[in-house]
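The complex appears here minus one protein chain, its other protein chains still in place.
== subunit A ==
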């Protein structure tokens, strides 16, 4: 009873703070275990909606059990999970941005599925960084759901028009800056085309697109425990400087500074951007006739890396349908789902043993992206979201000072990040 009242209070708190969130959602676990076909509920965020919808559709059409999917706006996803957890209204299954998983696990939101995973024949072939973040104290809680890697896309048509070699993308961050500047100088006169673009008021965009350059240069952004920030040191500061120059030269488009995130990937497909970091999941969504080159994100002087983002999926700790939920989850890892659903749509696979398949072989760019899974990193920090993604968190302030403001404030702001990581 007390928990239920607490749920009411949390909902009250939500009502006090937000009329914006809207209602509905139809969460809660539908009863009916084991016998007869079960319907399980699943939540996912809008950012990876396409992949989730395809998986659910394929599962529902081939299984008696059914999955009812609810898609929630990305920005509201974390609050919705928090409110639902507090009110014991979590769906049976939910996907989450992989970097939030350590925090959710620590809060006890996911069911321990160590033994179920151990029974999978391909348990050692699951995307390593996703599995690492879903493990706490030796117990496993999540499976990889979607993989979203940051890579550089370049527009071959614009390269040609600007007199650059359309078949050669940048191999270093410095080359990236030169090529972006050339495009800006040659084609940017009328204000339609820009050299490059980035989400300048979006913490999650910065980590996704800038940090791989640090890793490629052999640097780190945090200690392995995710409790100390290293973002005031080279190579991070060098990366900031290169981007700052691009902004100062107006090669980034005038609205980069205000870009809050929802639209940051929208300009490249319109053919307005020469070269920029993009999420690999958008490759399948690009206009069919657009000639796009894909190359790994590099450090200032070379190397290559990527931010292995995307979603992990787990069974909620409050579900009454754990078996049906696992049936769906384990199916999404099967060769059927991975190859015929994910690979067919140019998505990165959650299993490394299936990377070379009949679909990926058709497109060398997909092979390249798949090969980066092993080279990339997913940063681990229990307090990741509130530190790096939250617009009121300390990371966005640091990144904005570094690019648009007073770079001498970095050490002090970096200390704020460390403080937030240790809360």
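Note that in this section a contact is a pair of C-beta atoms (placed from the backbone, for glycine too) under 8 Å apart; a residue touches a chain by one contact, two chains touch by 3 or more; residues count from 1.
Keep in mind that, in the parts below, contacts and distances are computed from a predicted model.
Peer 1: Out of "Cytochrome c oxidase subunit 2", "Transglutaminase family protein", "RNA polymerase sigma factor SigK" or "Sugar ABC transporter permease", which one is the UniProt protein name for the chain not included here?
Peer 2: "Sugar ABC transporter permease"
Peer 1: Hey, which of A:160, A:263 or A:412 is the one touching the hidden chain?
Peer 2: A:263
Peer 1: Identify the residue among A:85, A:151 or A:278 that touches the chain left out of the display.
Peer 2: Considering all chains, including the one not shown, the answer is A:85.
Peer 1: Hey, which subunit A residues sit against the chain that's not shown?
Peer 2: Touching the missing chain: residues 5-6, 8-10, 12-14, 16-20, 78-79, 82-83, 85-86, 88, 103, 107-109, 201, 254-255, 257-260, 263, 266-267, 317-318, 385-386, 390-393, 397, 400, 423.
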